[in-house]
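All protein chains of the complex are present and in place, except for one that has been dropped.
By written order: A, B and C. Residues from 1 in each chain.
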Amino acid sequence: MTITPDIRREIDRLRVEVAALHSELIRWNLVVWTAGNVSARVPGADLLVVKPSGVDYQDLTPASMIVTDLDGVVVEGDRAPSSDTAAAAYVFRELDWVGGVVHTHSTYATAFAARREPIPCVLTMMADEFGGPIPVGPFARIGDDSIGRGIVETLRSSRSHAVLMANHGPFTVGRTARAAVKTAAMCEEVAHAVTVARATGEPHPIDPADIDALYDRYQNAYGQQPLMQGHAR
Amino acid sequence: MTITPDIRREIDRLRVEVAALHSELIRWNLVVWTAGNVSARVPGADLLVVKPSGVDYQDLTPASMIVTDLDGVVVEGDRAPSSDTAAAAYVFRELDWVGGVVHTHSTYATAFAARREPIPCVLTMMADEFGGPIPVGPFARIGDDSIGRGIVETLRSSRSHAVLMANHGPFTVGRTARAAVKTAAMCEEVAHAVTVARATGEPHPIDPADIDALYDRYQNAYGQQPLMQGHAR
Amino acid sequence: MTITPDIRREIDRLRVEVAALHSELIRWNLVVWTAGNVSARVPGADLLVVKPSGVDYQDLTPASMIVTDLDGVVVEGDRAPSSDTAAAAYVFRELDWVGGVVHTHSTYATAFAARREPIPCVLTMMADEFGGPIPVGPFARIGDDSIGRGIVETLRSSRSHAVLMANHGPFTVGRTARAAVKTAAMCEEVAHAVTVARATGEPHPIDPADIDALYDRYQNAYGQQPLMQGHAR
Partner (left out) sequence: MTITPDIRREIDRLRVEVAALHSELIRWNLVVWTAGNVSARVPGADLLVVKPSGVDYQDLTPASMIVTDLDGVVVEGDRAPSSDTAAAAYVFRELDWVGGVVHTHSTYATAFAARREPIPCVLTMMADEFGGPIPVGPFARIGDDSIGRGIVETLRSSRSHAVLMANHGPFTVGRTARAAVKTAAMCEEVAHAVTVARATGEPHPIDPADIDALYDRYQNAYGQQPLMQGHAR
């Protein structure tokens, strides 16, 4: 693959952005040790930028990021890419509106994944962000396309940009890597609040018509950067 | 509306204060991403100062704050105000003793809101601060006056300066924006402690006469700045 | 009361120490807003050094600390002392081995207090530090000696240096203010671990003979500063 000056600029911009976004995973308490990562599609190229495997968050620099093609083959970088790169690459191949993929093992979302139970939509914030429950994807081993396929199939049957892979943890997507990180943070927060709500009683359901109204308003009107919040389908 | 030099000074002071108070939302773990905001009434004018919508807390500066009138129409600022501005403006119009309004989705308070269940007053700290249970307001969609109306009606029937809007989260008020932030922090803390208390048993109730005695003492005697703690009714 | 040069030095040393110890309350997540305080007896004098009431932790300086006599009457300082000063003063009057008193509303210890239930001794760390369960004191209004009396009576019937005042929260004591802060941190930690242990089952009891053996070893052998860990009775 020839890397044109335009693509070079995009790669270099994304090296900075993806390295910095890992500090948001720490900031919002979504990861322990090295158990989470962010990847971003390079616009205009069949490439992605991703965290190197097994490296501490505080040691990440733009230069240490790995560039792979959309089959996960390393194009730039002297370390192995995150072991979740195959899953992210599959998502980028199948869903062309997705610009970023995030994987964490954040505690409360992972607890729902351990029970293989969707997070019910009982909070207005969930209706805003996810448009309904956060669904569960299939159990899949790491090492082939089964995780990526499980993510894509589950995303296609839901308005949610987050999927809880069974017994594993949340994967989130977004138009940008930053939007996918935001969704990872919101996914953990609603998992936490719903868990607490159920620990001593039962949440009150929200009327589906209200969920639709909240979702439509939020996706169309909220924030200064509608593209970051938007939903392609 | 003519902005006199006195009002100009108040606006500029509140731009600094409101921007800084958002860091208290982070400090006390009340918000995730951009999901919370502070607004302050401008003394002597039908104006308020509020956070811009969808902007990260670390990017807030005095200059980036938005000024609106009490119908939520932007008077100063080049971004949209927080989507909760209409609710805050309604509260300022209806309750003239209120100088600040805070909204968060803090986890434990939101969990009570999801069950549409008041937080029972089983802690002396709750008796001090809230004078009884923290009440639940109605379910309301964003976009008209129904959230503001729900907050005001619920506040009028309680000594609490916090309201849990159903399936949504806490809104708090105070004589100043700082007092409203303090109430938001205390609301989350008592929601947390009461949830934990109920997770493995039942809290012991406090005699209503003791609640009254604790509340009266605290509102009249505690602290160096009684106006900040005071209650107009 | 005449303040000799020796006592002057002690007061000035304790102003620094007590101001700094409040940051440990924040560091170990024991307090929200201003809801906690540390006080220290001035050796050789019937005086104590305590936090001013209603002041933010980040604004505390040695100079802002308040000095009172052991009836709680202000001797040095231009603000009111913490509203818990009467309770601390009572403890210093009654228990001459106590050099420091700490009060917090730390979440998990307060949850036990809300149920008026002692924390059972099911952890070796509890046996080490507390020598048995952490007991509950009576319900008491603020404003007279009833809180101080409740603390002292409960301490006298237990090896624990922590008391959970009913529906209120933990009070801890130590030979020094620093030791009392350590006990406040350990009290919250064991309250948290025991709550979690009971959330999904029942802890296994520890044999009373093992509790005694652990306590004796720890109080006599642990650490570099046995005076800080020691127990007068």
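Assume contacts are C-beta pairs under 8 Å (C-beta built on N, C-alpha and C of every residue); 3 or more make two chains touch, one makes a residue touch a chain.
All values reported here derive from a predicted model rather than from experimental measurement.
> Where does the absent chain make contact, in terms of the chains shown?
Taken over the complete structure, the missing chain's partners among displayed chains are A, C.
> Which residue from C:L70, C:V122 or C:V173 sits in contact with the chain not drawn here?
From the options C:L70, C:V122 or C:V173, the contact with the absent chain belongs to C:V122.
> Which residues does subunit A use to touch the chain missing from this display?
Spelled out for subunit A, the touching residues are 32-35, 52-55, 79-80, 83, 105, 107-108, 110-112, 114-117, 139, 141-143, 166-169, 195, 198-199.
> Can you list where subunit C touches the absent chain?
Output for subunit C: 28, 122-125, 182, 185-186, 188-189, 192-194, 196-197, 199-204, 206, 210, 213-214, 217, 221-225, 229.
Here is the rule we use: only the chains that are shown with their structure count from here on.
> Which of line, ring, star, complete and other names the graph you get from chains that touch?
Contact map by chain: line.
> Can you give the rotation angle that fits subunit A onto its twin subunit B by Cα atoms, in degrees and rounded to the nearest 5?
90
> Provide the C-alpha centroid distance between subunit A and subunit C, rounded to the nearest whole angstrom.
45
> Using mean CA coordinates as chain centres, what's the subunit B-subunit C distance in Å?
32
> Which positions in subunit A are in touch with at least two other chains?
Expected reply: 199.
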